[in-house]
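First, the structure itself, so that you have it in front of you.
Omission of a single protein chain aside, the complex is shown with its protein chains in their original locations.
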Amino acid sequence: MDRLAHFFSLALLVIFSADVLALESIVVASSFPKEVLVAYKKAFDERNPQYRLEFVNFPGTNIIPFLTDRTPGSRPDVFWSSSPDSFRALLRHGLLQTIGSQGNPSIPSKIGSLNIDDPDGFYKGQALSGYGIMWNTRYLSARTISPPGTWSDLVKPELFGHVVMSSPSRSGTTHLIVESILQGAGWENGWSLIIQIAGNCATITDRSFDVPNSITSGRFGVGLVVDFLALSGKYSGFPVDFTYAWPSAITPASIGLVTGARNSEGGLKFITFALSKEGQSLLLRSEISRLPVLPEIYASTDRPADYPDLFDVIKKHPSTYNPDISEARHLVVNAIFNQVVTFRHRELVDVTKAIQSAERLLIKRPHAEAGVLIDKARALIYRPPVSEKDELTTSPQLQTRAHIAAIAAREAEWARQTSKNYVSAKKLVEQALAMMQ
Amino acid sequence: MLFAFLAIYLLTFLVLPVGTMILQGLTNNEGKFVADHIKLLLANPVYVESLLNSLGVAAGAAVLSAVAALPIAMVLWRYHVRPSVFIELCGFLPLFVPPFVLALSLQIFFGRGGALGMLFQSYCDLDPAILGLPSVMLIEAMHYFPLVLMTLTMTTSAYNQQAKEAASLGSGWFRLMTRVFLPLGMPGLAFGMSITFLKTLDDLATPLSLGVTNLLAPQAFLRVSAYGSQDPLSSLIATLMVVISGLAWFASIRFVRQHVAFRNASSVSASVLLSKQQMIVGITFLGGILMLYATAYAGVALTSIARIWSYTLLPESYVLSHYLTAIHSERGSFINTLAYCGFAAVLDVVVGLVMAYAIDCAPPVWKRWLTWGATGLLSVPGVALAIAYLQFFRGIEVPLINQAIDASWFLLPMAFSVRGLPFAIRACSITLQGIPASYVEAANISGRNRFRIFIKIVLPMMTVGLFVAFLLCFGLAAVDLSSAMLLIPSETNAPVSYSIYLNMQSTTGRGAGSALAILSIALVTLSLFTLLVLIRRDWKTVSSFRKFVFTGS
Partner (left out) sequence: MAYIELNQVTKRFGSVTAVDRLDLQIAKGECVAMLGPSGCGKTTTLRMVAGFEDLDDGEIRAGETLLSSKREKYYLPPEQRNFGMVFQAFAVWPHLSVFENVAFPLRIRKLPKAEIIARTEEALKHTNLLQFAAGSPDDLSGGGKQRVALARALAIRPDVMLLDEPLSSLDPHFREEMRFEIKDLQRRFGFSILYVTHDQSEAMALSDRILVMRAGVVQQVGTPLEVYGSPANRFVFEFIGLSCFLKAGLTPSGMQIAGNDYAWPNGIAPSTEIIASGRGLLAARPTEIDFVGEGGVRGHVISKAYLGETIDYRVMVGETEVRVQKTRRVPGPAVGQSIGLNFPHPHWYPVD
């Protein structure tokens, strides 16, 4: 009985102490993996014992509903993410406070043509992210597959079933990859490329960090990732490598102060810390492996010989990425990907496999009519269900119940069309195969 | 007073949120009933498919675990092999370990990257994620199989004597099974199967970690995280889940209640020495099952001590530091788990006690309805409850701390407590019934102070029973990832199960995540063992615990 009473009082104590401490807490909403957050929390808490840093981890793409679901005063203080369109969306919904010129003056506000900070001072660049392809060297050499160099290599039939990616609705970085392909290659061609890559994927993972995870462990061979997730694996000793791919975006991972923050002062304190020399050098740790925006870090700190250099990367990959376009159609792109790829992945993989084997046969036994049928099948499934000019993608709307219902209605339409397309494509390929037999 | 507290609790944390959620799905912006959203839901083949998939996977998992458990339970019964109480308790482990751990472990072990999957990959692809839906079903069935097996042996073991007699009459195996064994085991089987069904339907982390999205729970979850809690379709999907679970549970109640004649379960002497043949049968089957699970969890176990493991049969190098990392950096999530689940479990025991008392005092007609209602709570899935909370408590401020209720950790333990309540009520009512009226009357005749009598006489006599109830609710809350994934306001507020889920999916965190999983499983086993030591002191409680599993005894 006594022991039980002690236990209860202890439990109560823990609950109350947590609450007392919460008054001094700074809450940072971020999509970064745990290691990044833990490293920053440790360093920050040591410097600032009066605060306690807390994190909310979820995909950056979901920040808008997360914030609008909460009243001012109960929102996180800081938003920290690699997804530029999330910051655009926050601006549009009036969910960011201006920081002005506060931060670290040694960080350039512009590198080449790339804006590091928001010109109006609503958010600051904290690190740079580039996007590309990661692969497991052992996995590929066991199958004598040569490492891919750019996105279009990922649609090759020999990579069928060896690729892995996440869904843009669940991962801000995947959304960026999808968008940069769409903007770089154009809406129609972009979607065609993306759907073909997805057709080569073994699975669509729930969270972005499961992509590098399954590649480092050797479950799958190749994946679409943000640079630091790949580099942290590489510099931790795993047999993986990474290349930037075109069309791509080099975007700043930004940090900003949320409107209606509970603790603005503390939030600002953390932002200043993240931009300071100390905060920047944390980025070079092997388990983080990100590109700092403070130039002096590259000069001073010792880092692996082949560690990418910020200025190199920017020079080599001039960015064509426009976050405003991306932000405007953000929900729609996610919804299209889900309806065409995520929820229909089995069918997509199935048809892709059929098309690839039919095309292999076509090379051995050329057959004009069969070739036309296969191309028809490709055209049916490797295309977006809606044109770029559709009003849904061009006129950005606030997320309201009516807007959500409107998207849901379109989703249903796409889903029906997609199901039909997969069935007819499969039939076309079968006809083609029959002709070639 | 107490009953008012009870009514407020149930209204605020169950009836109103769920009611609001159902209305959200059925009304338009003006609050009029419209079928628009239902039409929208039916128009999208993905949702229709998800509904069918969910039904299929949940029913399939239940049937599969039963099909696997039946012959083994039958053999054990036929040879009068009675597992020890500890083994029987271990059968309840699945209730306290989240199934996604098994999914991730199998992925590591059968994926192409290492171990068996790597070995066999030139012949076949064993990665569970490639199989998709069927592997969700298989993994859930495998996860809940021990539960079904043990509830089955527990209901039938009291009748070992009858087995002997029936066997000596020379009945064949089949006849024995259909005529004697199945009818006897029906309550246990139905209970185990319905738990498997409900838990599978509600499971979020397992399908997501396998890349399966076309099920109701992930669809509701994905929609809420993409569009926010105002999304009418996620309300509808959650409502659908409540309806399905409710129907499933009430359908199974008929069987669970049918024969509840195992009162003398504990009268079977436990100390009878097993014959050599019985030992062999027991060890073969129970040992075999143990081996199977040891293999299944080998993926996690190996990862927890691997430094670099990439595309090799076994890890290249080993370290123990993941355990240190897990203990060090996840101390917070352990404390969170302790706090939320402890809070929820204490609340459960208090509310459960009041409920049990109310049910005890109620007139017979009410009693039946109250009992039904209480166990019917089982049928509110975690995902649905979480969505209901997100909608209902949106932006409501807590007066003293000036914080919105949905931004605090508060909702999570409340959801846990609602989900644990049916179990708490059951445990408390058994505990209450375990105290003969005369013990209380003997106190009542001597003085008026009800409170003092409760504190000094009634409560101490219920200690063990209430502690069992507490542990049970605590354990159930600790694995309730479905509500946690939607309700936690911040990473630092995450319970252990969520930390495991997040960690195990990242390159640098998966070692620590696995270590955390292994530690949690060890901790649960340890507390089950403690529980056993505790209730061994009072054999009566053991039989109550047995009884506890089944409603209506």
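Going in written order, the chains are labelled A and B, and every chain counts its residues from 1.
The rule we apply is simple: contacts are C-beta pairs under 8 Å (C-beta built on N, C-alpha and C of every residue); 3 or more make two chains touch, one makes a residue touch a chain.
If you're wondering where the values come from, they're calculated on a predicted model, not measured in any experiment.
The missing chain, though absent from the view, touches B when the full complex is examined.
Across the entire complex, the residue among B:L116, B:A298 or B:I457 in touch with the chain not shown is B:I457.
Considering the full assembly, B:N444 is the residue among B:Q121, B:T295, B:T312 or B:N444 that touches the omitted chain.
For chain B, the residues touching the chain absent from view are 436, 438-439, 441-449, 452-453, 456-457, 460-461.
Throughout what follows, only the chains that are shown with their structure count from here on.
For chain A in complex with chain B, the touching residues are 1, 4, 7-8, 11, 14-15, 18-19, 22-23, 25, 27, 33-35, 37-38, 54-59, 61-62, 64-66, 68-71, 73-76, 136, 138-139, 142, 161, 169-170, 202-207, 209-210, 212-214, 216-220, 229, 232-233, 236-240, 262, 287, 331, 334-335, 338-339, 342-346, 399-402, 404-405, 407-409, 411-413, 415-416, 419. Contact residues of chain B toward chain A in the complex are 29, 36-37, 40, 43-46, 107-108, 111-114, 118, 125, 127, 129-130, 132, 208-211, 213-214, 222, 225-233, 307-312, 329, 335, 338-339, 342-343, 346, 390, 394-395, 397, 401-404, 406-409, 460, 463, 467, 489-493, 502-503, 505-510.
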